[in-house]
Structure formats: C-alpha cells, structure tokens
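All protein chains of the complex are present and in place, except for one that has been dropped.
Naming follows writing order (A, B and C), and every chain is counted from residue 1.
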Amino acid sequence: MVAWWNSLSPVAQAWIWGFGKATLILIWGLLNFAVAMMLERKLSAWIQNRVGPWRAGLHGWLQPIPDLLKLFLKEYIEPRNIDKPLFVIAPFIGFVMCLLIWLIIPIGPGAVAMNLDIGIIFIAAITGYDVIMIFMSGWGSNNKYSLLGAMRGAAQMISYEVTLVMSIIGVVMMAGSLRLSDIVDAQAARGPLGWYLLPQIIGFLIYLIASLAELNRAPFDLSEAESELVSGYHTEYSGFRWAVFALTEYIHLVGWSAIAATLFLGGWTGPTHADLAALVGNLVNGFGLFPNGAGTGLIDWANNAAVNMGWFAKWIWGFWWFAFKTYLFVFLAMWIRWTLPRVRIDQLMDLGWKFLLPVSLLNIFLTGILKFVATEYHGVPVNLGFTTLRLLGWWTN
Amino acid sequence: MEQTKELLVNMGPQHPSTHGVLRLMVKLDGETVTWCQPDVGYLHRCFEKLCESKTYPQVIPFTDRTDYAGPILHEMCFVEAAEKLFGEAITVPERAQYIRVLLAELQRIGSHLLAVGSMAMDIGAVTPFLYSWRDREKTYSLLERITGTRMLYNYFRIGGLRNDLPEGIIGSPNDGEDKSDQTFWGFVNYFDNYVMPQWDALVTGNRIFQWRTMGVGCLKSEDAIAYGASGPVLRGSGVKWDLRKNLPNSIYNRFEFDIPVGKENGDCFDRWLVRMEEMRQSSRIIKQCLQWLAENPGEVMGKVPRILKPPKGEVYHRVEAARGEVGCYLVSDGSPNPYKVKWRSPCFTHLQLMPKLCPGFKIADVVAILGSIDIVLGEVDR
Amino acid sequence: MGVTNFFGEAWRAGKSFAIGLNITFKEMVFRPAITIFYPDETDKVPAWFRGIPLQKTDLLTGEYKCTSCGMCVEACPVNVITLEWHQDPTTKKKVADRYAIDMSRCMLCNYCIEACPFDSLVMGYDYELCKVDPENLVYEFEDLLRMGLKYSSAEQAGPKGKKNATPPWVFHGLTGATEEDIQDKNGYLGRPPLGKGYVPELKDRFKKPAEEVAQTAPHEAKTPDAPVVTKSTPTQTAPVNTNPANVSAQAGPAAPSPAKAAEDKTANVAEQKPDQTVNTEKTSGEEAK
Partner (left out) sequence: MDFLQERFPEAQIGALVNGDIEILVTKDEYLNVVKACLEAGYTYCSVVTAIDWKDRLTLIASLCRINPAEIDARNIHVKVDLPRTGAHVPSIAELCPGANFHERETYDMYGIRFDGHPNHRRILLPDNWQGGHPLLKDFIDKRPKRPRLVRHRYAE
C-alpha cells in the first residue's frame, strides 16, 4: 500500500488526497447538518415543553432522513419571471462556501485538510460569498419579500463581517499567527485557564454576537424574518433547493461554532485519559498528603500513557474535545435563538456600527497595551495588578 | 432618467402575522412605511343578516363565532342586550351573574394570553408564544369542563345559564399547579405564581423586546378617543376608561379591581403592559367570584317564557370585551326574531388606526403594531 | 444612546438576556413535555362534552325514543336536521320517513338536545368526525341510533310519559356498549328508514325478560300484547338487518340490488303494520300527558 502510494506521481497523490479530503468534508458537513438540525428541533421542543419529532427512529432522532427524502421528492416550484440562472445557482453557492470553512479547521492534532497560513483571512473571504448567495436568491426570486430580505441580508452581513474580523484580531495578536493550528497550539501551551476565552472575553462576546448576525440566526434573523417577510430571501424556494438553504444554514452554524471553539476554547486540546488518570491518582493520593501505592501507581501509569500515547488515541481525544466544544457553541446559539426576540434592522445596524465595532477596536487597543505590559515588565516583582493579569492568563510564566 | 419608486407590498391575506386573512397594503420607502391601508372582508359571512332570520336564542352560537378568541364576552354582550329588551320580565339569578363574570374574566385571561403571545411571536420570540398557548389551554380545559366545548361555548342563555358549575371545579385555595387545568383556584394560583412572573422576566423585561416596542406606534390619547379606540388600546394611551367601571354591565360594580393605564402618548409597550396588568386584575376578580360562589349555591336559570318575544324597542348594549368595547345594537319588533342586530366590534374600529400608526416606522414595526392592537379577523369581518 | 448610556445599556441588555436564558433553560430541564400523542392517545373529554348529536334507545323496551315531533328541527339554528314524516292514516300519528343530521353543517350548539321533550337526543363523545367523502357526513337515523346505543339507558320515562326530571343536557352515563356493539355490521348505512316498530338488534345483556319489563314499568299503560312487541320485533326485523342489500361498499360486502331491496321494503312494511298500531298506542299514551 505504502509502496503503491509512493510509486504515484506527486500530482496524482495531491489529486487523490485532495479528493479524499473533500469527500470526507462533504460527509462530515452532511452529518453535522443532520445532528444540528435534530438538535435544533429537539432543543426548541424541550424549551417549549414539547417533544419534537417523535415518529422516525427512537424518539424521532432519525427524522432528518425522511425529511431529506421528502425534500428530494418534492416539486421544484418556479414562479414566473424569475431570473433563472441566479435563482438556480444561488443555494449551491452558499452550500459550497459553508463546506469550504471546514478546509482550514483543525479537528485533531495535525488533522487539518489545508493548513493555510492565512486561515482567518480565508474565512473572512469565503464569508463574503454568503452575501452573494443571499442577494442572488433574493433578486432572482422576483418577489418583494425576497428582495427586502436580500437587501437586509446584504447590509447585515457586510457590516458584521467587519466587526467579526476585528473581534478575532485580539486572538491573532495574542497567538502571533493567523494559522488556526498555530492558534490552537498556542492555547494548548497555556493550559485551560489560558485559553483565549478569558483573556479575550470582550472579543469572545463580540464574536458571539457578530457570528450570530453573520449566520442570520435569531435574534438577528432579519433576512428571513418569518413574521415580517414571509420567509425572506428563500420565500420562493421549494423542494431540494430549499433543502440546500437549510443545509447551508446548519453547516454554517456548526462551522462558525468550530471556529469559535478553535479560537477561544483551545480547539482540539483537552484532557486525555492520561490526564484523567493522573487526576484520579492525585485524588487518591490526596494531592501528596497521604501518598499510597494505588495513587502513585495510577500517576505513574498516567505519565507512561501520556508519553506513549499513539497518534490514533490523540486523534480520538482531539476529535472528541473539538466536537464537544463545537456543539457547546451550537447549543448556545440555539438556546439564544429560542429565547430572544428579533431586533429591528436599524437597531441591528446601530448595534453593529455604533457598539460592537468601537468595542472591538477598543479590545484591540487593550490587547496591545496588555501585551506590551506583559512583555516589557517581564520578571518585575509581582504586585496586585500583575496577579490579576496572571490570573487572566496574560502572564504565561 | 432614474428615479426611486415606493415599493407597494401586499401583506396578506396569506401572511404569517396578519392574524388571519387581513390584507395590509403597505408602501415602503426602503424599509420605512410611508402609507398603510387595511383591507378587510375576506372572512365576511353577514352575521348580522343571518341573525335577522334566527330566533333570539339561536343567535347566541353565532355570537361565539365573531370573536373566536374570547367568545364568552361576546355571548355576554348579546344575552345582556336581549335581557335589557325584556326589561323587568326576565331576571337573572345572582349566581348566574357571578358565573358569567367568572367565565368572562377567565376568558379575558385566555384572550389576553393569546394576544401577548402572538405579539411576542410577531416580534420574533417563538417560545413565549408556545408558553402562552400552554397556559391558555388550561383556561380552555376549565371552560370545557363547564360548558362542554373548548372554544365555541353557547353557554349563556337569555335569563341565565345553561347549567351550573360542575362538582369540584372551584377547588380549594391551596390548589397548586398540578390542578391548574382542573380547578379554578389551581389555575389562578398557577397563573399568579408562575405564569405572570415568567412573562415579566422572559419578555417584558427583555431589552430587545423593549427596543422593539418602546416608542413604536405612538398614539396620543385624544387621537385614541377620536379614532374610536377602546379596551387596552385606549387605556394604553393613558385614558382611564373601562366599561366595567364606567358603565358596569352584569355585576361588575361589586368587584374590586384597578384599571391599568399607559402613558399619555402610548406606544406598543404601554399596550403590552396594560394587557399584562389586566390579566392580573382579572385573576383578582376571579378570586372574588370564587369566594362568593363557593358559599352561595342556587339556581342559574331564571324564569323565561318558552318562546322569547321581547317587546318592541331598541337597545344599544356595550360590554368591555377582551379587545375593547363590544356593542350590540338590537332592535325588536315584537316577533321572535330580532329585527336588526348590529355588532360593533372593537377590532374593526381599531383597524382604522393602522393608517395613522404605521407611517414613519419600519416594516418590522407594522407587525408589532398590529400585534399590539390585537385583532381577531372573525370579529373584524363578522 | 449616548456615551454615558453606552455600557449601562449593554449591561442591562446582557442582564435581561441572562434572565431569559435562565428561564428557558429551567423550562428545558425541569419541566416535562405536555404533549399528548394524539392518534395514539386522546385527551379525556369531560362528562358534558358536546360531540356528535345522537339518538338514544330505551334499553328497557328496546325501542328508540324519538317521536318525530320536530322540536329539534325547529330549534336548530343551522337547519341541519332533516325530518320527513307522514301521518299514519289509522292512528293519526306522525311516522318518520327520514331523520338525518348533516354533520357537515352542524355546529354542535346543543340546542336540539335541550329542545327534545322526550330526552331522545344526546351529545355523544365522538369528535373525530372527518370523512373522506363529505356525503358520509350525513348521519341517517340508523347511524344515529347505532352510535347512540353507547349512551342509551334503561330508564323509563316518568309518569304519563312526561320527560325525565333531569334536564336533557345532563349526561346519563355510558352503558356497557362497546365499539363492537355499535359497529355497522348489519349495514344500516344507507338503508331506508324503518318504522316505529324498529328495534335495534340488542345484545343479550341489554335485553330484559318480559316480566321484568312489566314490573319495572307498572305506571305505563300497556296493552296486553306489549311484551309480544318487544319479543316479536327483533325476529321480525332480523332478516332485514342481516340482509346485505343496499349496503355501501364501505359498510358491507355485497353490491346493491334494487329489486331485492324494494321487495324487502314492501315485505317489511306489510309485516310491520299490525305491530305498528299497537306500538303507536303506547306512544299516544305518552303524548297524552
């Protein structure tokens, strides 16, 4: 196998490898769609004292399969006087773009499809295509509601992209790299308290708000506000074209959550079974108060395991922590969606330009100042202010 | 030459938040509404003509179908108007009056829950809407136990009520949430201790909700009076006017309750707060009714002739329904059929406010305003 | 939103969102779902529930209570009750040719039940009244009787046949009739109406011996042949009931054969004649008050 692989030309290797990765990403995206959609429906049901889908599979958890089948079989309804090329292409542009996000996200140690050194810029770049998707579908539908939704969507996404990138810059400054795997490594070196969640709490909150707006999710789902514009930019879509919009929405949601987990929660890093065993050993030992054979043995075993851990176990743990953190954010987004009302378009713009953008700029300044302080006065005797900094993870040693 | 044109959008008749088949023609300059005109009549079934060919009792089920979200109050209006026509000939037993008030106030709670829930959903919060339906179902369960139907009761009769309250529906004052769909006390306690605090924290206190409703759809009090607004819309504009106090029908003058009012230039949030407070006051009236009813058993149907033939005369009877002043102009020519029935519906009158309230606000505010004046299309179109 | 208000507003908003999120989280975790799995389980209806109006049978005599007086037709606000009758030439009493309720228009207002002076109508508990074919929403007398068997009782009318002391809308309780009893096994659907002597086919447990009938109803002015009526009519109508003629495709297996049906009808009428007179004498006693 290895010999066969090595016998191939580098071009063929790149093609096969790329094709394999693309397939994996597609499958992973669809899987995420199914899970996220079910989670949304079940979470909304639980919040609203309902049970949600109940018939397909155990307690209805296989509902996405009949749903997708149904949407495949449904009729494509096309209104008269639509701009057909735009109308047909629009959903698929978004679908491709939401899958592209997964290219650069490290889902395990070294497990990243394309380790781009401009990772975050790449994300910001492909997000721009979502605006195009929304505007194409809204304009192509020949519907006033769609047009209004498209206008809103374009305005909203363009303004929040700025804020989004600004909120990430703090993280970039701290990690010193745009590459996502570098950011994860930097966080791994700092330990859980040093994950950028706490040092960059302002940036994190702004990222949270701005990514909700970027994803068109409540309370910022203005471009598909179902109580004002019937369904916004995808009012006229039906059948599988509509399903592609739904796919886009949920894959996007998971993608942005994955970015959030990578940037602020340390990505795939997290305690492994060795760390857990060491913790149990320490507990048995009473943290050195009454050392005994069992505890020490466990700690020894843990140290051994940590050193000898194979790449597969590392990947499993990395993937588990990555998925866990990602879905933490997915849960948060859904929880917010089913709690808060929708804002109005002028309030959305006010919030974006007049509040979030200044605060994110302030965050950049603050980060710069603190970083300067932390490097300049390195090794100065500790006083109260520096203790706070250290607690917040600014001071790594 | 290029020029900008206003966008004419037809909201409705099939639109998610027009509460039925209302058509709102809206002209938009960008997102801002410059002109708004409602178009009604999609649900028109000529209720008033129909009543002229029915006998007096036969009209009562049709009055249910006007405001299907608060039918008891409309039954009350018609039944009391007919009793007014009879004058001294028909006396309603006291217990029947108390049960009428009890059901009317329960219905007001249910109707207001629908109103606030759908307004929250218009503003984009779906979960409060489902909570409102969860709690409203409990009022329906209670009414179903009394009247036999969940929605269109046909329970009031000219001269009394069809039947007395069933056994054990009043409950004891200690009943909690587990009995909230079985006993009145259970419901009232659940409502006061759980539902209202939840609404206050989840929606009323929410800043996004306040941003969306404060300063939106402002209505001056003199405008409210001139435009014929009534009910929570009028009180939301700061006019302390409630027909239960100012023209007490039934036995409303025996109860202690307050009339909540909004500020002078009332916005959607004021109307919201008025509805919230009115629900609390309704629960207060229900408690007073329950105390009286538990102690005083008796007849619920007065003596009425078999064929109801009121003497010649005209009457205009007004009742404070959930959505405002319901009026019934009833003309009798001495025959068993009413000569004329005119149904003055509050929602129909409130729709006149839409061209006044909407211009200058965003299209998203149109649905908020519509939610805050709380229309039921069955009543608008009759 | 001035600068002074800048962070204050953010703080207030954040606080209110946290409160809201707390509430939804508590609802999600601590409160069970209130869903009723509808087709599998149905919500319980209260005792006075108003479903479809049905005709009751007096289980003591086994005869239906309706006298085709027409009060329900007058009371109905939406004219859904069809009552066609003719006068019996010998007894001068009304005999129903057809009694049907068009459930596509009925608004379940309960007025027919209140108007009925003989306590013959009852509001059943059935509320799933959808039919694929709207024609099937017309419930003929036999359907109403069949479905009303569940709500019929073995109580007698009061002295002189006046209506019961309990108001008609007070529910009399379910009998032991099961779903099996009220099924349309005999093909009543679409059958021409039967005369006053008609007795639905009762299960044995609803029947009472003739002596018991005489004992429990001493006040009723019965002719000596009254027990004969009760006993003979089931045997008489039995061939009619089991006859599959005129049975719909939905209700029974056989295709309609008009000739047979006509023959059957004439035979039925001819046979019923003598009994009918006896029977109407009894009802005349009731109506005389």
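Here, contacts are C-beta pairs under 8 Å (C-beta built on N, C-alpha and C of every residue); 3 or more make two chains touch, one makes a residue touch a chain.
It should be emphasised that the depicted structure is a prediction, and the values quoted were computed from it without experimental measurement.
In the complete complex, the hidden chain is touched by one of B:7, B:25, B:201 or B:225, namely B:225. The residue from B:24, B:72, B:315 or B:368 that touches the chain not shown here is B:315.
Looking at B:172, B:193 or B:246, the residue that reaches the missing chain in the full complex is B:246.
Residue-level contact of chain B with the missing chain is found at 40-41, 44, 46, 48-49, 84-85, 87, 222, 225-229, 234, 239-241, 245-248, 313-318, 325, 327, 329, 331, 339-340, 342, 344, 348-349, 351-352, 356, 381-382.
Following the convention adopted for this analysis, only the chains that are shown with their structure count from here on.
The most central chain, judged by C-alpha centres against the centre of all protein C-alpha atoms, is B.
Between chain A and chain C, the centres computed from C-alpha atoms are 62 Å apart.
One inter-chain figure worth recording: chain A and chain B are separated by 47 Å, centre to centre, where each centre is the mean of the chain's CA atoms. Chain contacts: chain A has residues 47-50, 338-340 touching two or more partner chains. Residues of chain B in contact with at least two other chains: 127, 131, 134, 202-203, 206, 208. Every residue of chain B that touches chain A in the complex is listed here, in rising order: 7, 9, 15-17, 28, 31, 120-127, 130-131, 134, 202-203, 206, 208-209, 211-212, 362-367. The residues of chain B lying in touch with chain C in their complex are 54, 57-62, 127, 131, 134, 144-145, 147-149, 152, 154, 162-163, 166, 198, 201-203, 205-208.
Partner chain C is touched in their complex by these residues of chain A: 43, 45-51, 54, 335-336, 338-340, 350, 354-355.
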